[in-house]
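One protein chain omitted, others in place.
This part shows chain A:
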Amino acid sequence: CPCCASPRMMPRWPVLLFLAWVSLLFAAGLGLFLSGFLLTRAELPQRSSCAEPPGPGPGPWPWRGQRPPRSCWLPRRFARALLVLIDALRFDFAAAAAARGRPRHYHGKLGVLRQLAAAQPRHGRLYRFRADAPTATMQRIKGLTTGSLPTFVDVGSNFASYAIREDNLLAQLVHNGRRVVFMGDDTWEGLFPKMFHRSYFFPSFNVKDLHTVDNGILQHLYSTVDGGEWDLLIAHFLGVDHCGHKHGPDHPEMAKKLLQMNEMLRTLVERLGNDTLLVVAGDHGMTDTGDHGGDSEKEVNAALFVYSKTPLFGTDPPEEPEVVPQVNLVPTLALLLGVPIPYSSIGEVMAELFATDGDAVSAALQQLDVYHINANQVDRFLRSYSLVAQDLPTEELQQLQDIFSSAVEEHAQLVAHVQEEKPSSPELQARLGRLLGRFQRYLREARAVCARSWARFRPLRMVAGCALIAASCLLCYVASALPAAPDSFYRSCLLAPLLWGLAAALLLGLACAVMQEGLDLLVVSSWAAAVSQVAFFWRWWGRQPKRAHSASSHPPVASISLRQRLQACPALAFPMGILLFRCGAMFSDSFVVAEARVVPFLLASLVALLVGKLHWDGRLTVPEGPRQQLLSSSSYRKESWHLLYLVAALLLCVRLSAAFHQCREESPQCRPSLFLAPLAGLRDARAKNLFYLACVAALVALVCAVRRWLRHCGNLNGSEPAVLFVRWGFPLLAVFVACYWAVASSAEDSLGKLQELVHVALVAFPWAVYGLVGAGLLLVLCKPVTVFAKDTRETAGPIVTPYLGVASSEVDFLHVIPQIYRRMQESLKSHLERGGCGAAVAAYGLGSVYSAALVIALTLLAFLLLLLHSERLSLAFLLLFLEAFVLLHIHARARSLAGDPFSVPWYAVISWLLAASQFFYSTGHQPIFPAIHWNAAFVGFHLDHSTNLLPALLVGANTFASHILFAVGCPLLLLWPFVCEAPSTQRRKARKEPREELHEEEEHMMEMRLREAPDRFSAALLQLGLKCLFVLGMQQLVLAGMLMVPHCACWARRFLFEALGFVVSSVCLLLGILLVMRVDCAVSAWFSRLQLR
């Protein structure tokens, strides 16, 4: 007997090791890519204050004598400022038309700026305003107010809201009692909540709408300016940006828009007071197609125009407009308005704005003062930053420190010198000039150092990461296409690469140690991954020619295999085509936005294609007899109709799941599903009760369905601990969850003394669920065998009928199909007969022992994840289980109609993973930060978390709930065809002719067939895992590839979610396979115990 007698285990460790290795390869590639792509930066909580200027206080120069009221650090020059932000105002929109070339629609439309600059060269000036990457509006607004270089992920920021926590210009103004008035883009509302004295927000997400924001601003702008109740007025116009997005820059609409802006500026200038500074700025530019986000020349090149009715500049403007980095505006505005420079600003003041009156020396002295304060502030920031984060290189910081201290020393000497004698000598002027140059150099280099580590992508790392991911995908594909080969191959293809990789890692580590450089773990691991991949491909290539050679020596074999391969081509082409569509859909921003609807569409298409293919191949029809051929008609088999019903059920599930979608901010007309809000927020008591009942019904249905299925498979017999847990633990869990919902949804209504009780219950019920789920999972891991063995040694005959020994008598026999492991029984019988007596062992549920353990584990996980979601999403979870069940059944039917059950075909894997991402959306998620369900962090906790780890885990489990469930359930794809093969035939046979059952032996094997061929089992598991990783990896690859192209920064958030989802999925996939192996172990132990008996 091959299985019970032989304790030959399936090769477990190579499989797990191989999968873990491939996952690590992907992880290394992802990590490398992310380290090159994700700009990160730490946010500092400190704020500058008026009373504590950085460095020593200012010197006693005469021009400080008339210190105006309400000035910090330095006397202010302007009482108020008017900041007109024109979104995406590229420099050449403001400049004069080029002399050569075709006139563009955007040329020469902002005439007022040029006229002012030409007519009053000391009053106004045009600059090139250099934005930093990423040139997305939100990041630019942050940069324009904090004076820093914001990144995609500012570490330390609160993801739940976009509000700026760092010190910024607006906060400083408000803190020092100034009034800030805002009108325009409503992004500012989220960034600066409750900071404005008065505000007029207009919706900004609809990029098709060119006029709402601008006209709204114009309605209020002039009256507000005339009203005078403001110290800083910001008007953020969006029309130009939206026009660029909609039509591109070179379009008549753009000309109209710019002329409108021109008119607006002309009117504003007429109404400007003498003490007011007008700043017109673009936050970024745009490409020739009207996009922005990357760091190309046209995107970063914006315009800045400064004007005032009083003379601003001491000198005439240079020929070519100067280049001003965007961060420079913040310290300049702050000091001009007499407020402290924000703490984290790394900008350099625009010194020419601070030197107006007097001769050259006094102007230089004024500038020196400004630079001194500015340099001290930047130095203070760099010092506190390097205490918090280590991403700025130390040696460069040291160099900066040297420049700074020498400049400060020189400054002190100069101050002493000036105080001694009245300065007017040319020698002094030269010294002043040199010192100014030093301060300038310090500030510029400081900004450059910060920009190098914060605002620059590292393309080499990105390319290398992409290459690693691509190679891993190829590896997955190649390895999964290998024949279900003996494990020797896997061993040789696994061990050598692993050893090579380890050797490479060691060598690199040693090299680093010898060179005494800092060890970058990421670089080392990716080198190791690359080396091990090369080793794998080397091995694989080494085997390839041999196979080809051996094939050519047997021409008929080769031709057959070739034909088979050609025939297999369309079978592969359909699912791969769908995968291609799925990946291709990520190339377009609109498809990323609409992904929640695209994925179900593709899933339905894939399943319809599968059925169509089966039909086309004639697998669904009754095999034609000669008579039927004459009639030229064919009809479906009974099983085929089942398959069609299942497809209909799947389509229904897909349709229903659309009811649980969350909205994205890009589609303002969308309303989020009403199932997403917690029940506690519902006012109508009757509706609340009804919904509550529906949720509880969903819970009950889930428990009943799972128990019924297990009973159907015969896994609910006997008194194994896991069986007992399913019997009693599941209902208990459901009761706990229902109680928690009841308490949580009516927590606000409770009165007085009950309040305390409610608070206790709010914590106790979730903890009870956590505990029970944990215990259940442990139990499944320790004793996963849910087999009930009925020993019938005394009976003479080996026949076991379904009526015999039914553990729960209330079950009608249609549903108790005792899964009998005949082969074992036979062998035992012969074994015992040799010993002198006839006996048999009936094992209930042995045929589905693997899948039963997985189903139990999945249900437990589902309870846990249900608890983390809002109540009404339990319906979505019920739908998830239903759809997974239907998908598995479709797969099993399709397998039974065609194909080798030991390999999971591509369509099954792809549809399974499509369903996973479908339910990511259908459990109310979207890959954007505001859509994350933060409430999940407080299920079972009362707003007090000592560490960040636990809430992160809870929120992560909530967000990736469907990824977790589908990844853990992935091995079911392999097991299900075996589980489903028996019942239909066996039931009939068992009823009609129980005596003939012996002939049907093969039919009843079910999952034990897998055990019988341990090599094939392990190979199939490995292939399944590799296919999953391939499909997941392809999506990563496409997204990563997209991000390499400039202007695609908007994919960043999507990619972050995808990458996290990938990590979660691969870990869960490994766990699922591990569970299957654990069951295999336990089954072996069970057999050996049985034999001992």
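Simple rule for what comes next: contacts are C-beta pairs under 8 Å (C-beta built on N, C-alpha and C of every residue); 3 or more make two chains touch, one makes a residue touch a chain; residues count from 1.
The criterion applied here is as follows: contacts and distances are computed from a predicted model.
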{"item": "Undepicted complex member, UniProt protein name, chosen from \"KLTH0F11352p\", \"Eukaryotic translation initiation factor 3 subunit G\", \"Interleukin-1\" or \"Phosphatidylinositol glycan anchor biosynthesis class F\"", "value": "\"Phosphatidylinositol glycan anchor biosynthesis class F\""}
{"item": "Option from A:47, A:175 or A:246 whose C-beta touches the chain left out", "value": "A:246"}
{"item": "Of A:591, A:767 or A:938, the residue in touch with the unshown chain", "value": "A:591"}
{"item": "Residue in contact with the excluded chain [from A:322, A:520 or A:617]", "value": "A:617"}
{"item": "Sites on chain A contacted by the missing partner chain, in the whole complex", "value": "208, 246, 588-591, 593-594, 597-598, 601, 605, 615-618, 621, 629-636"}
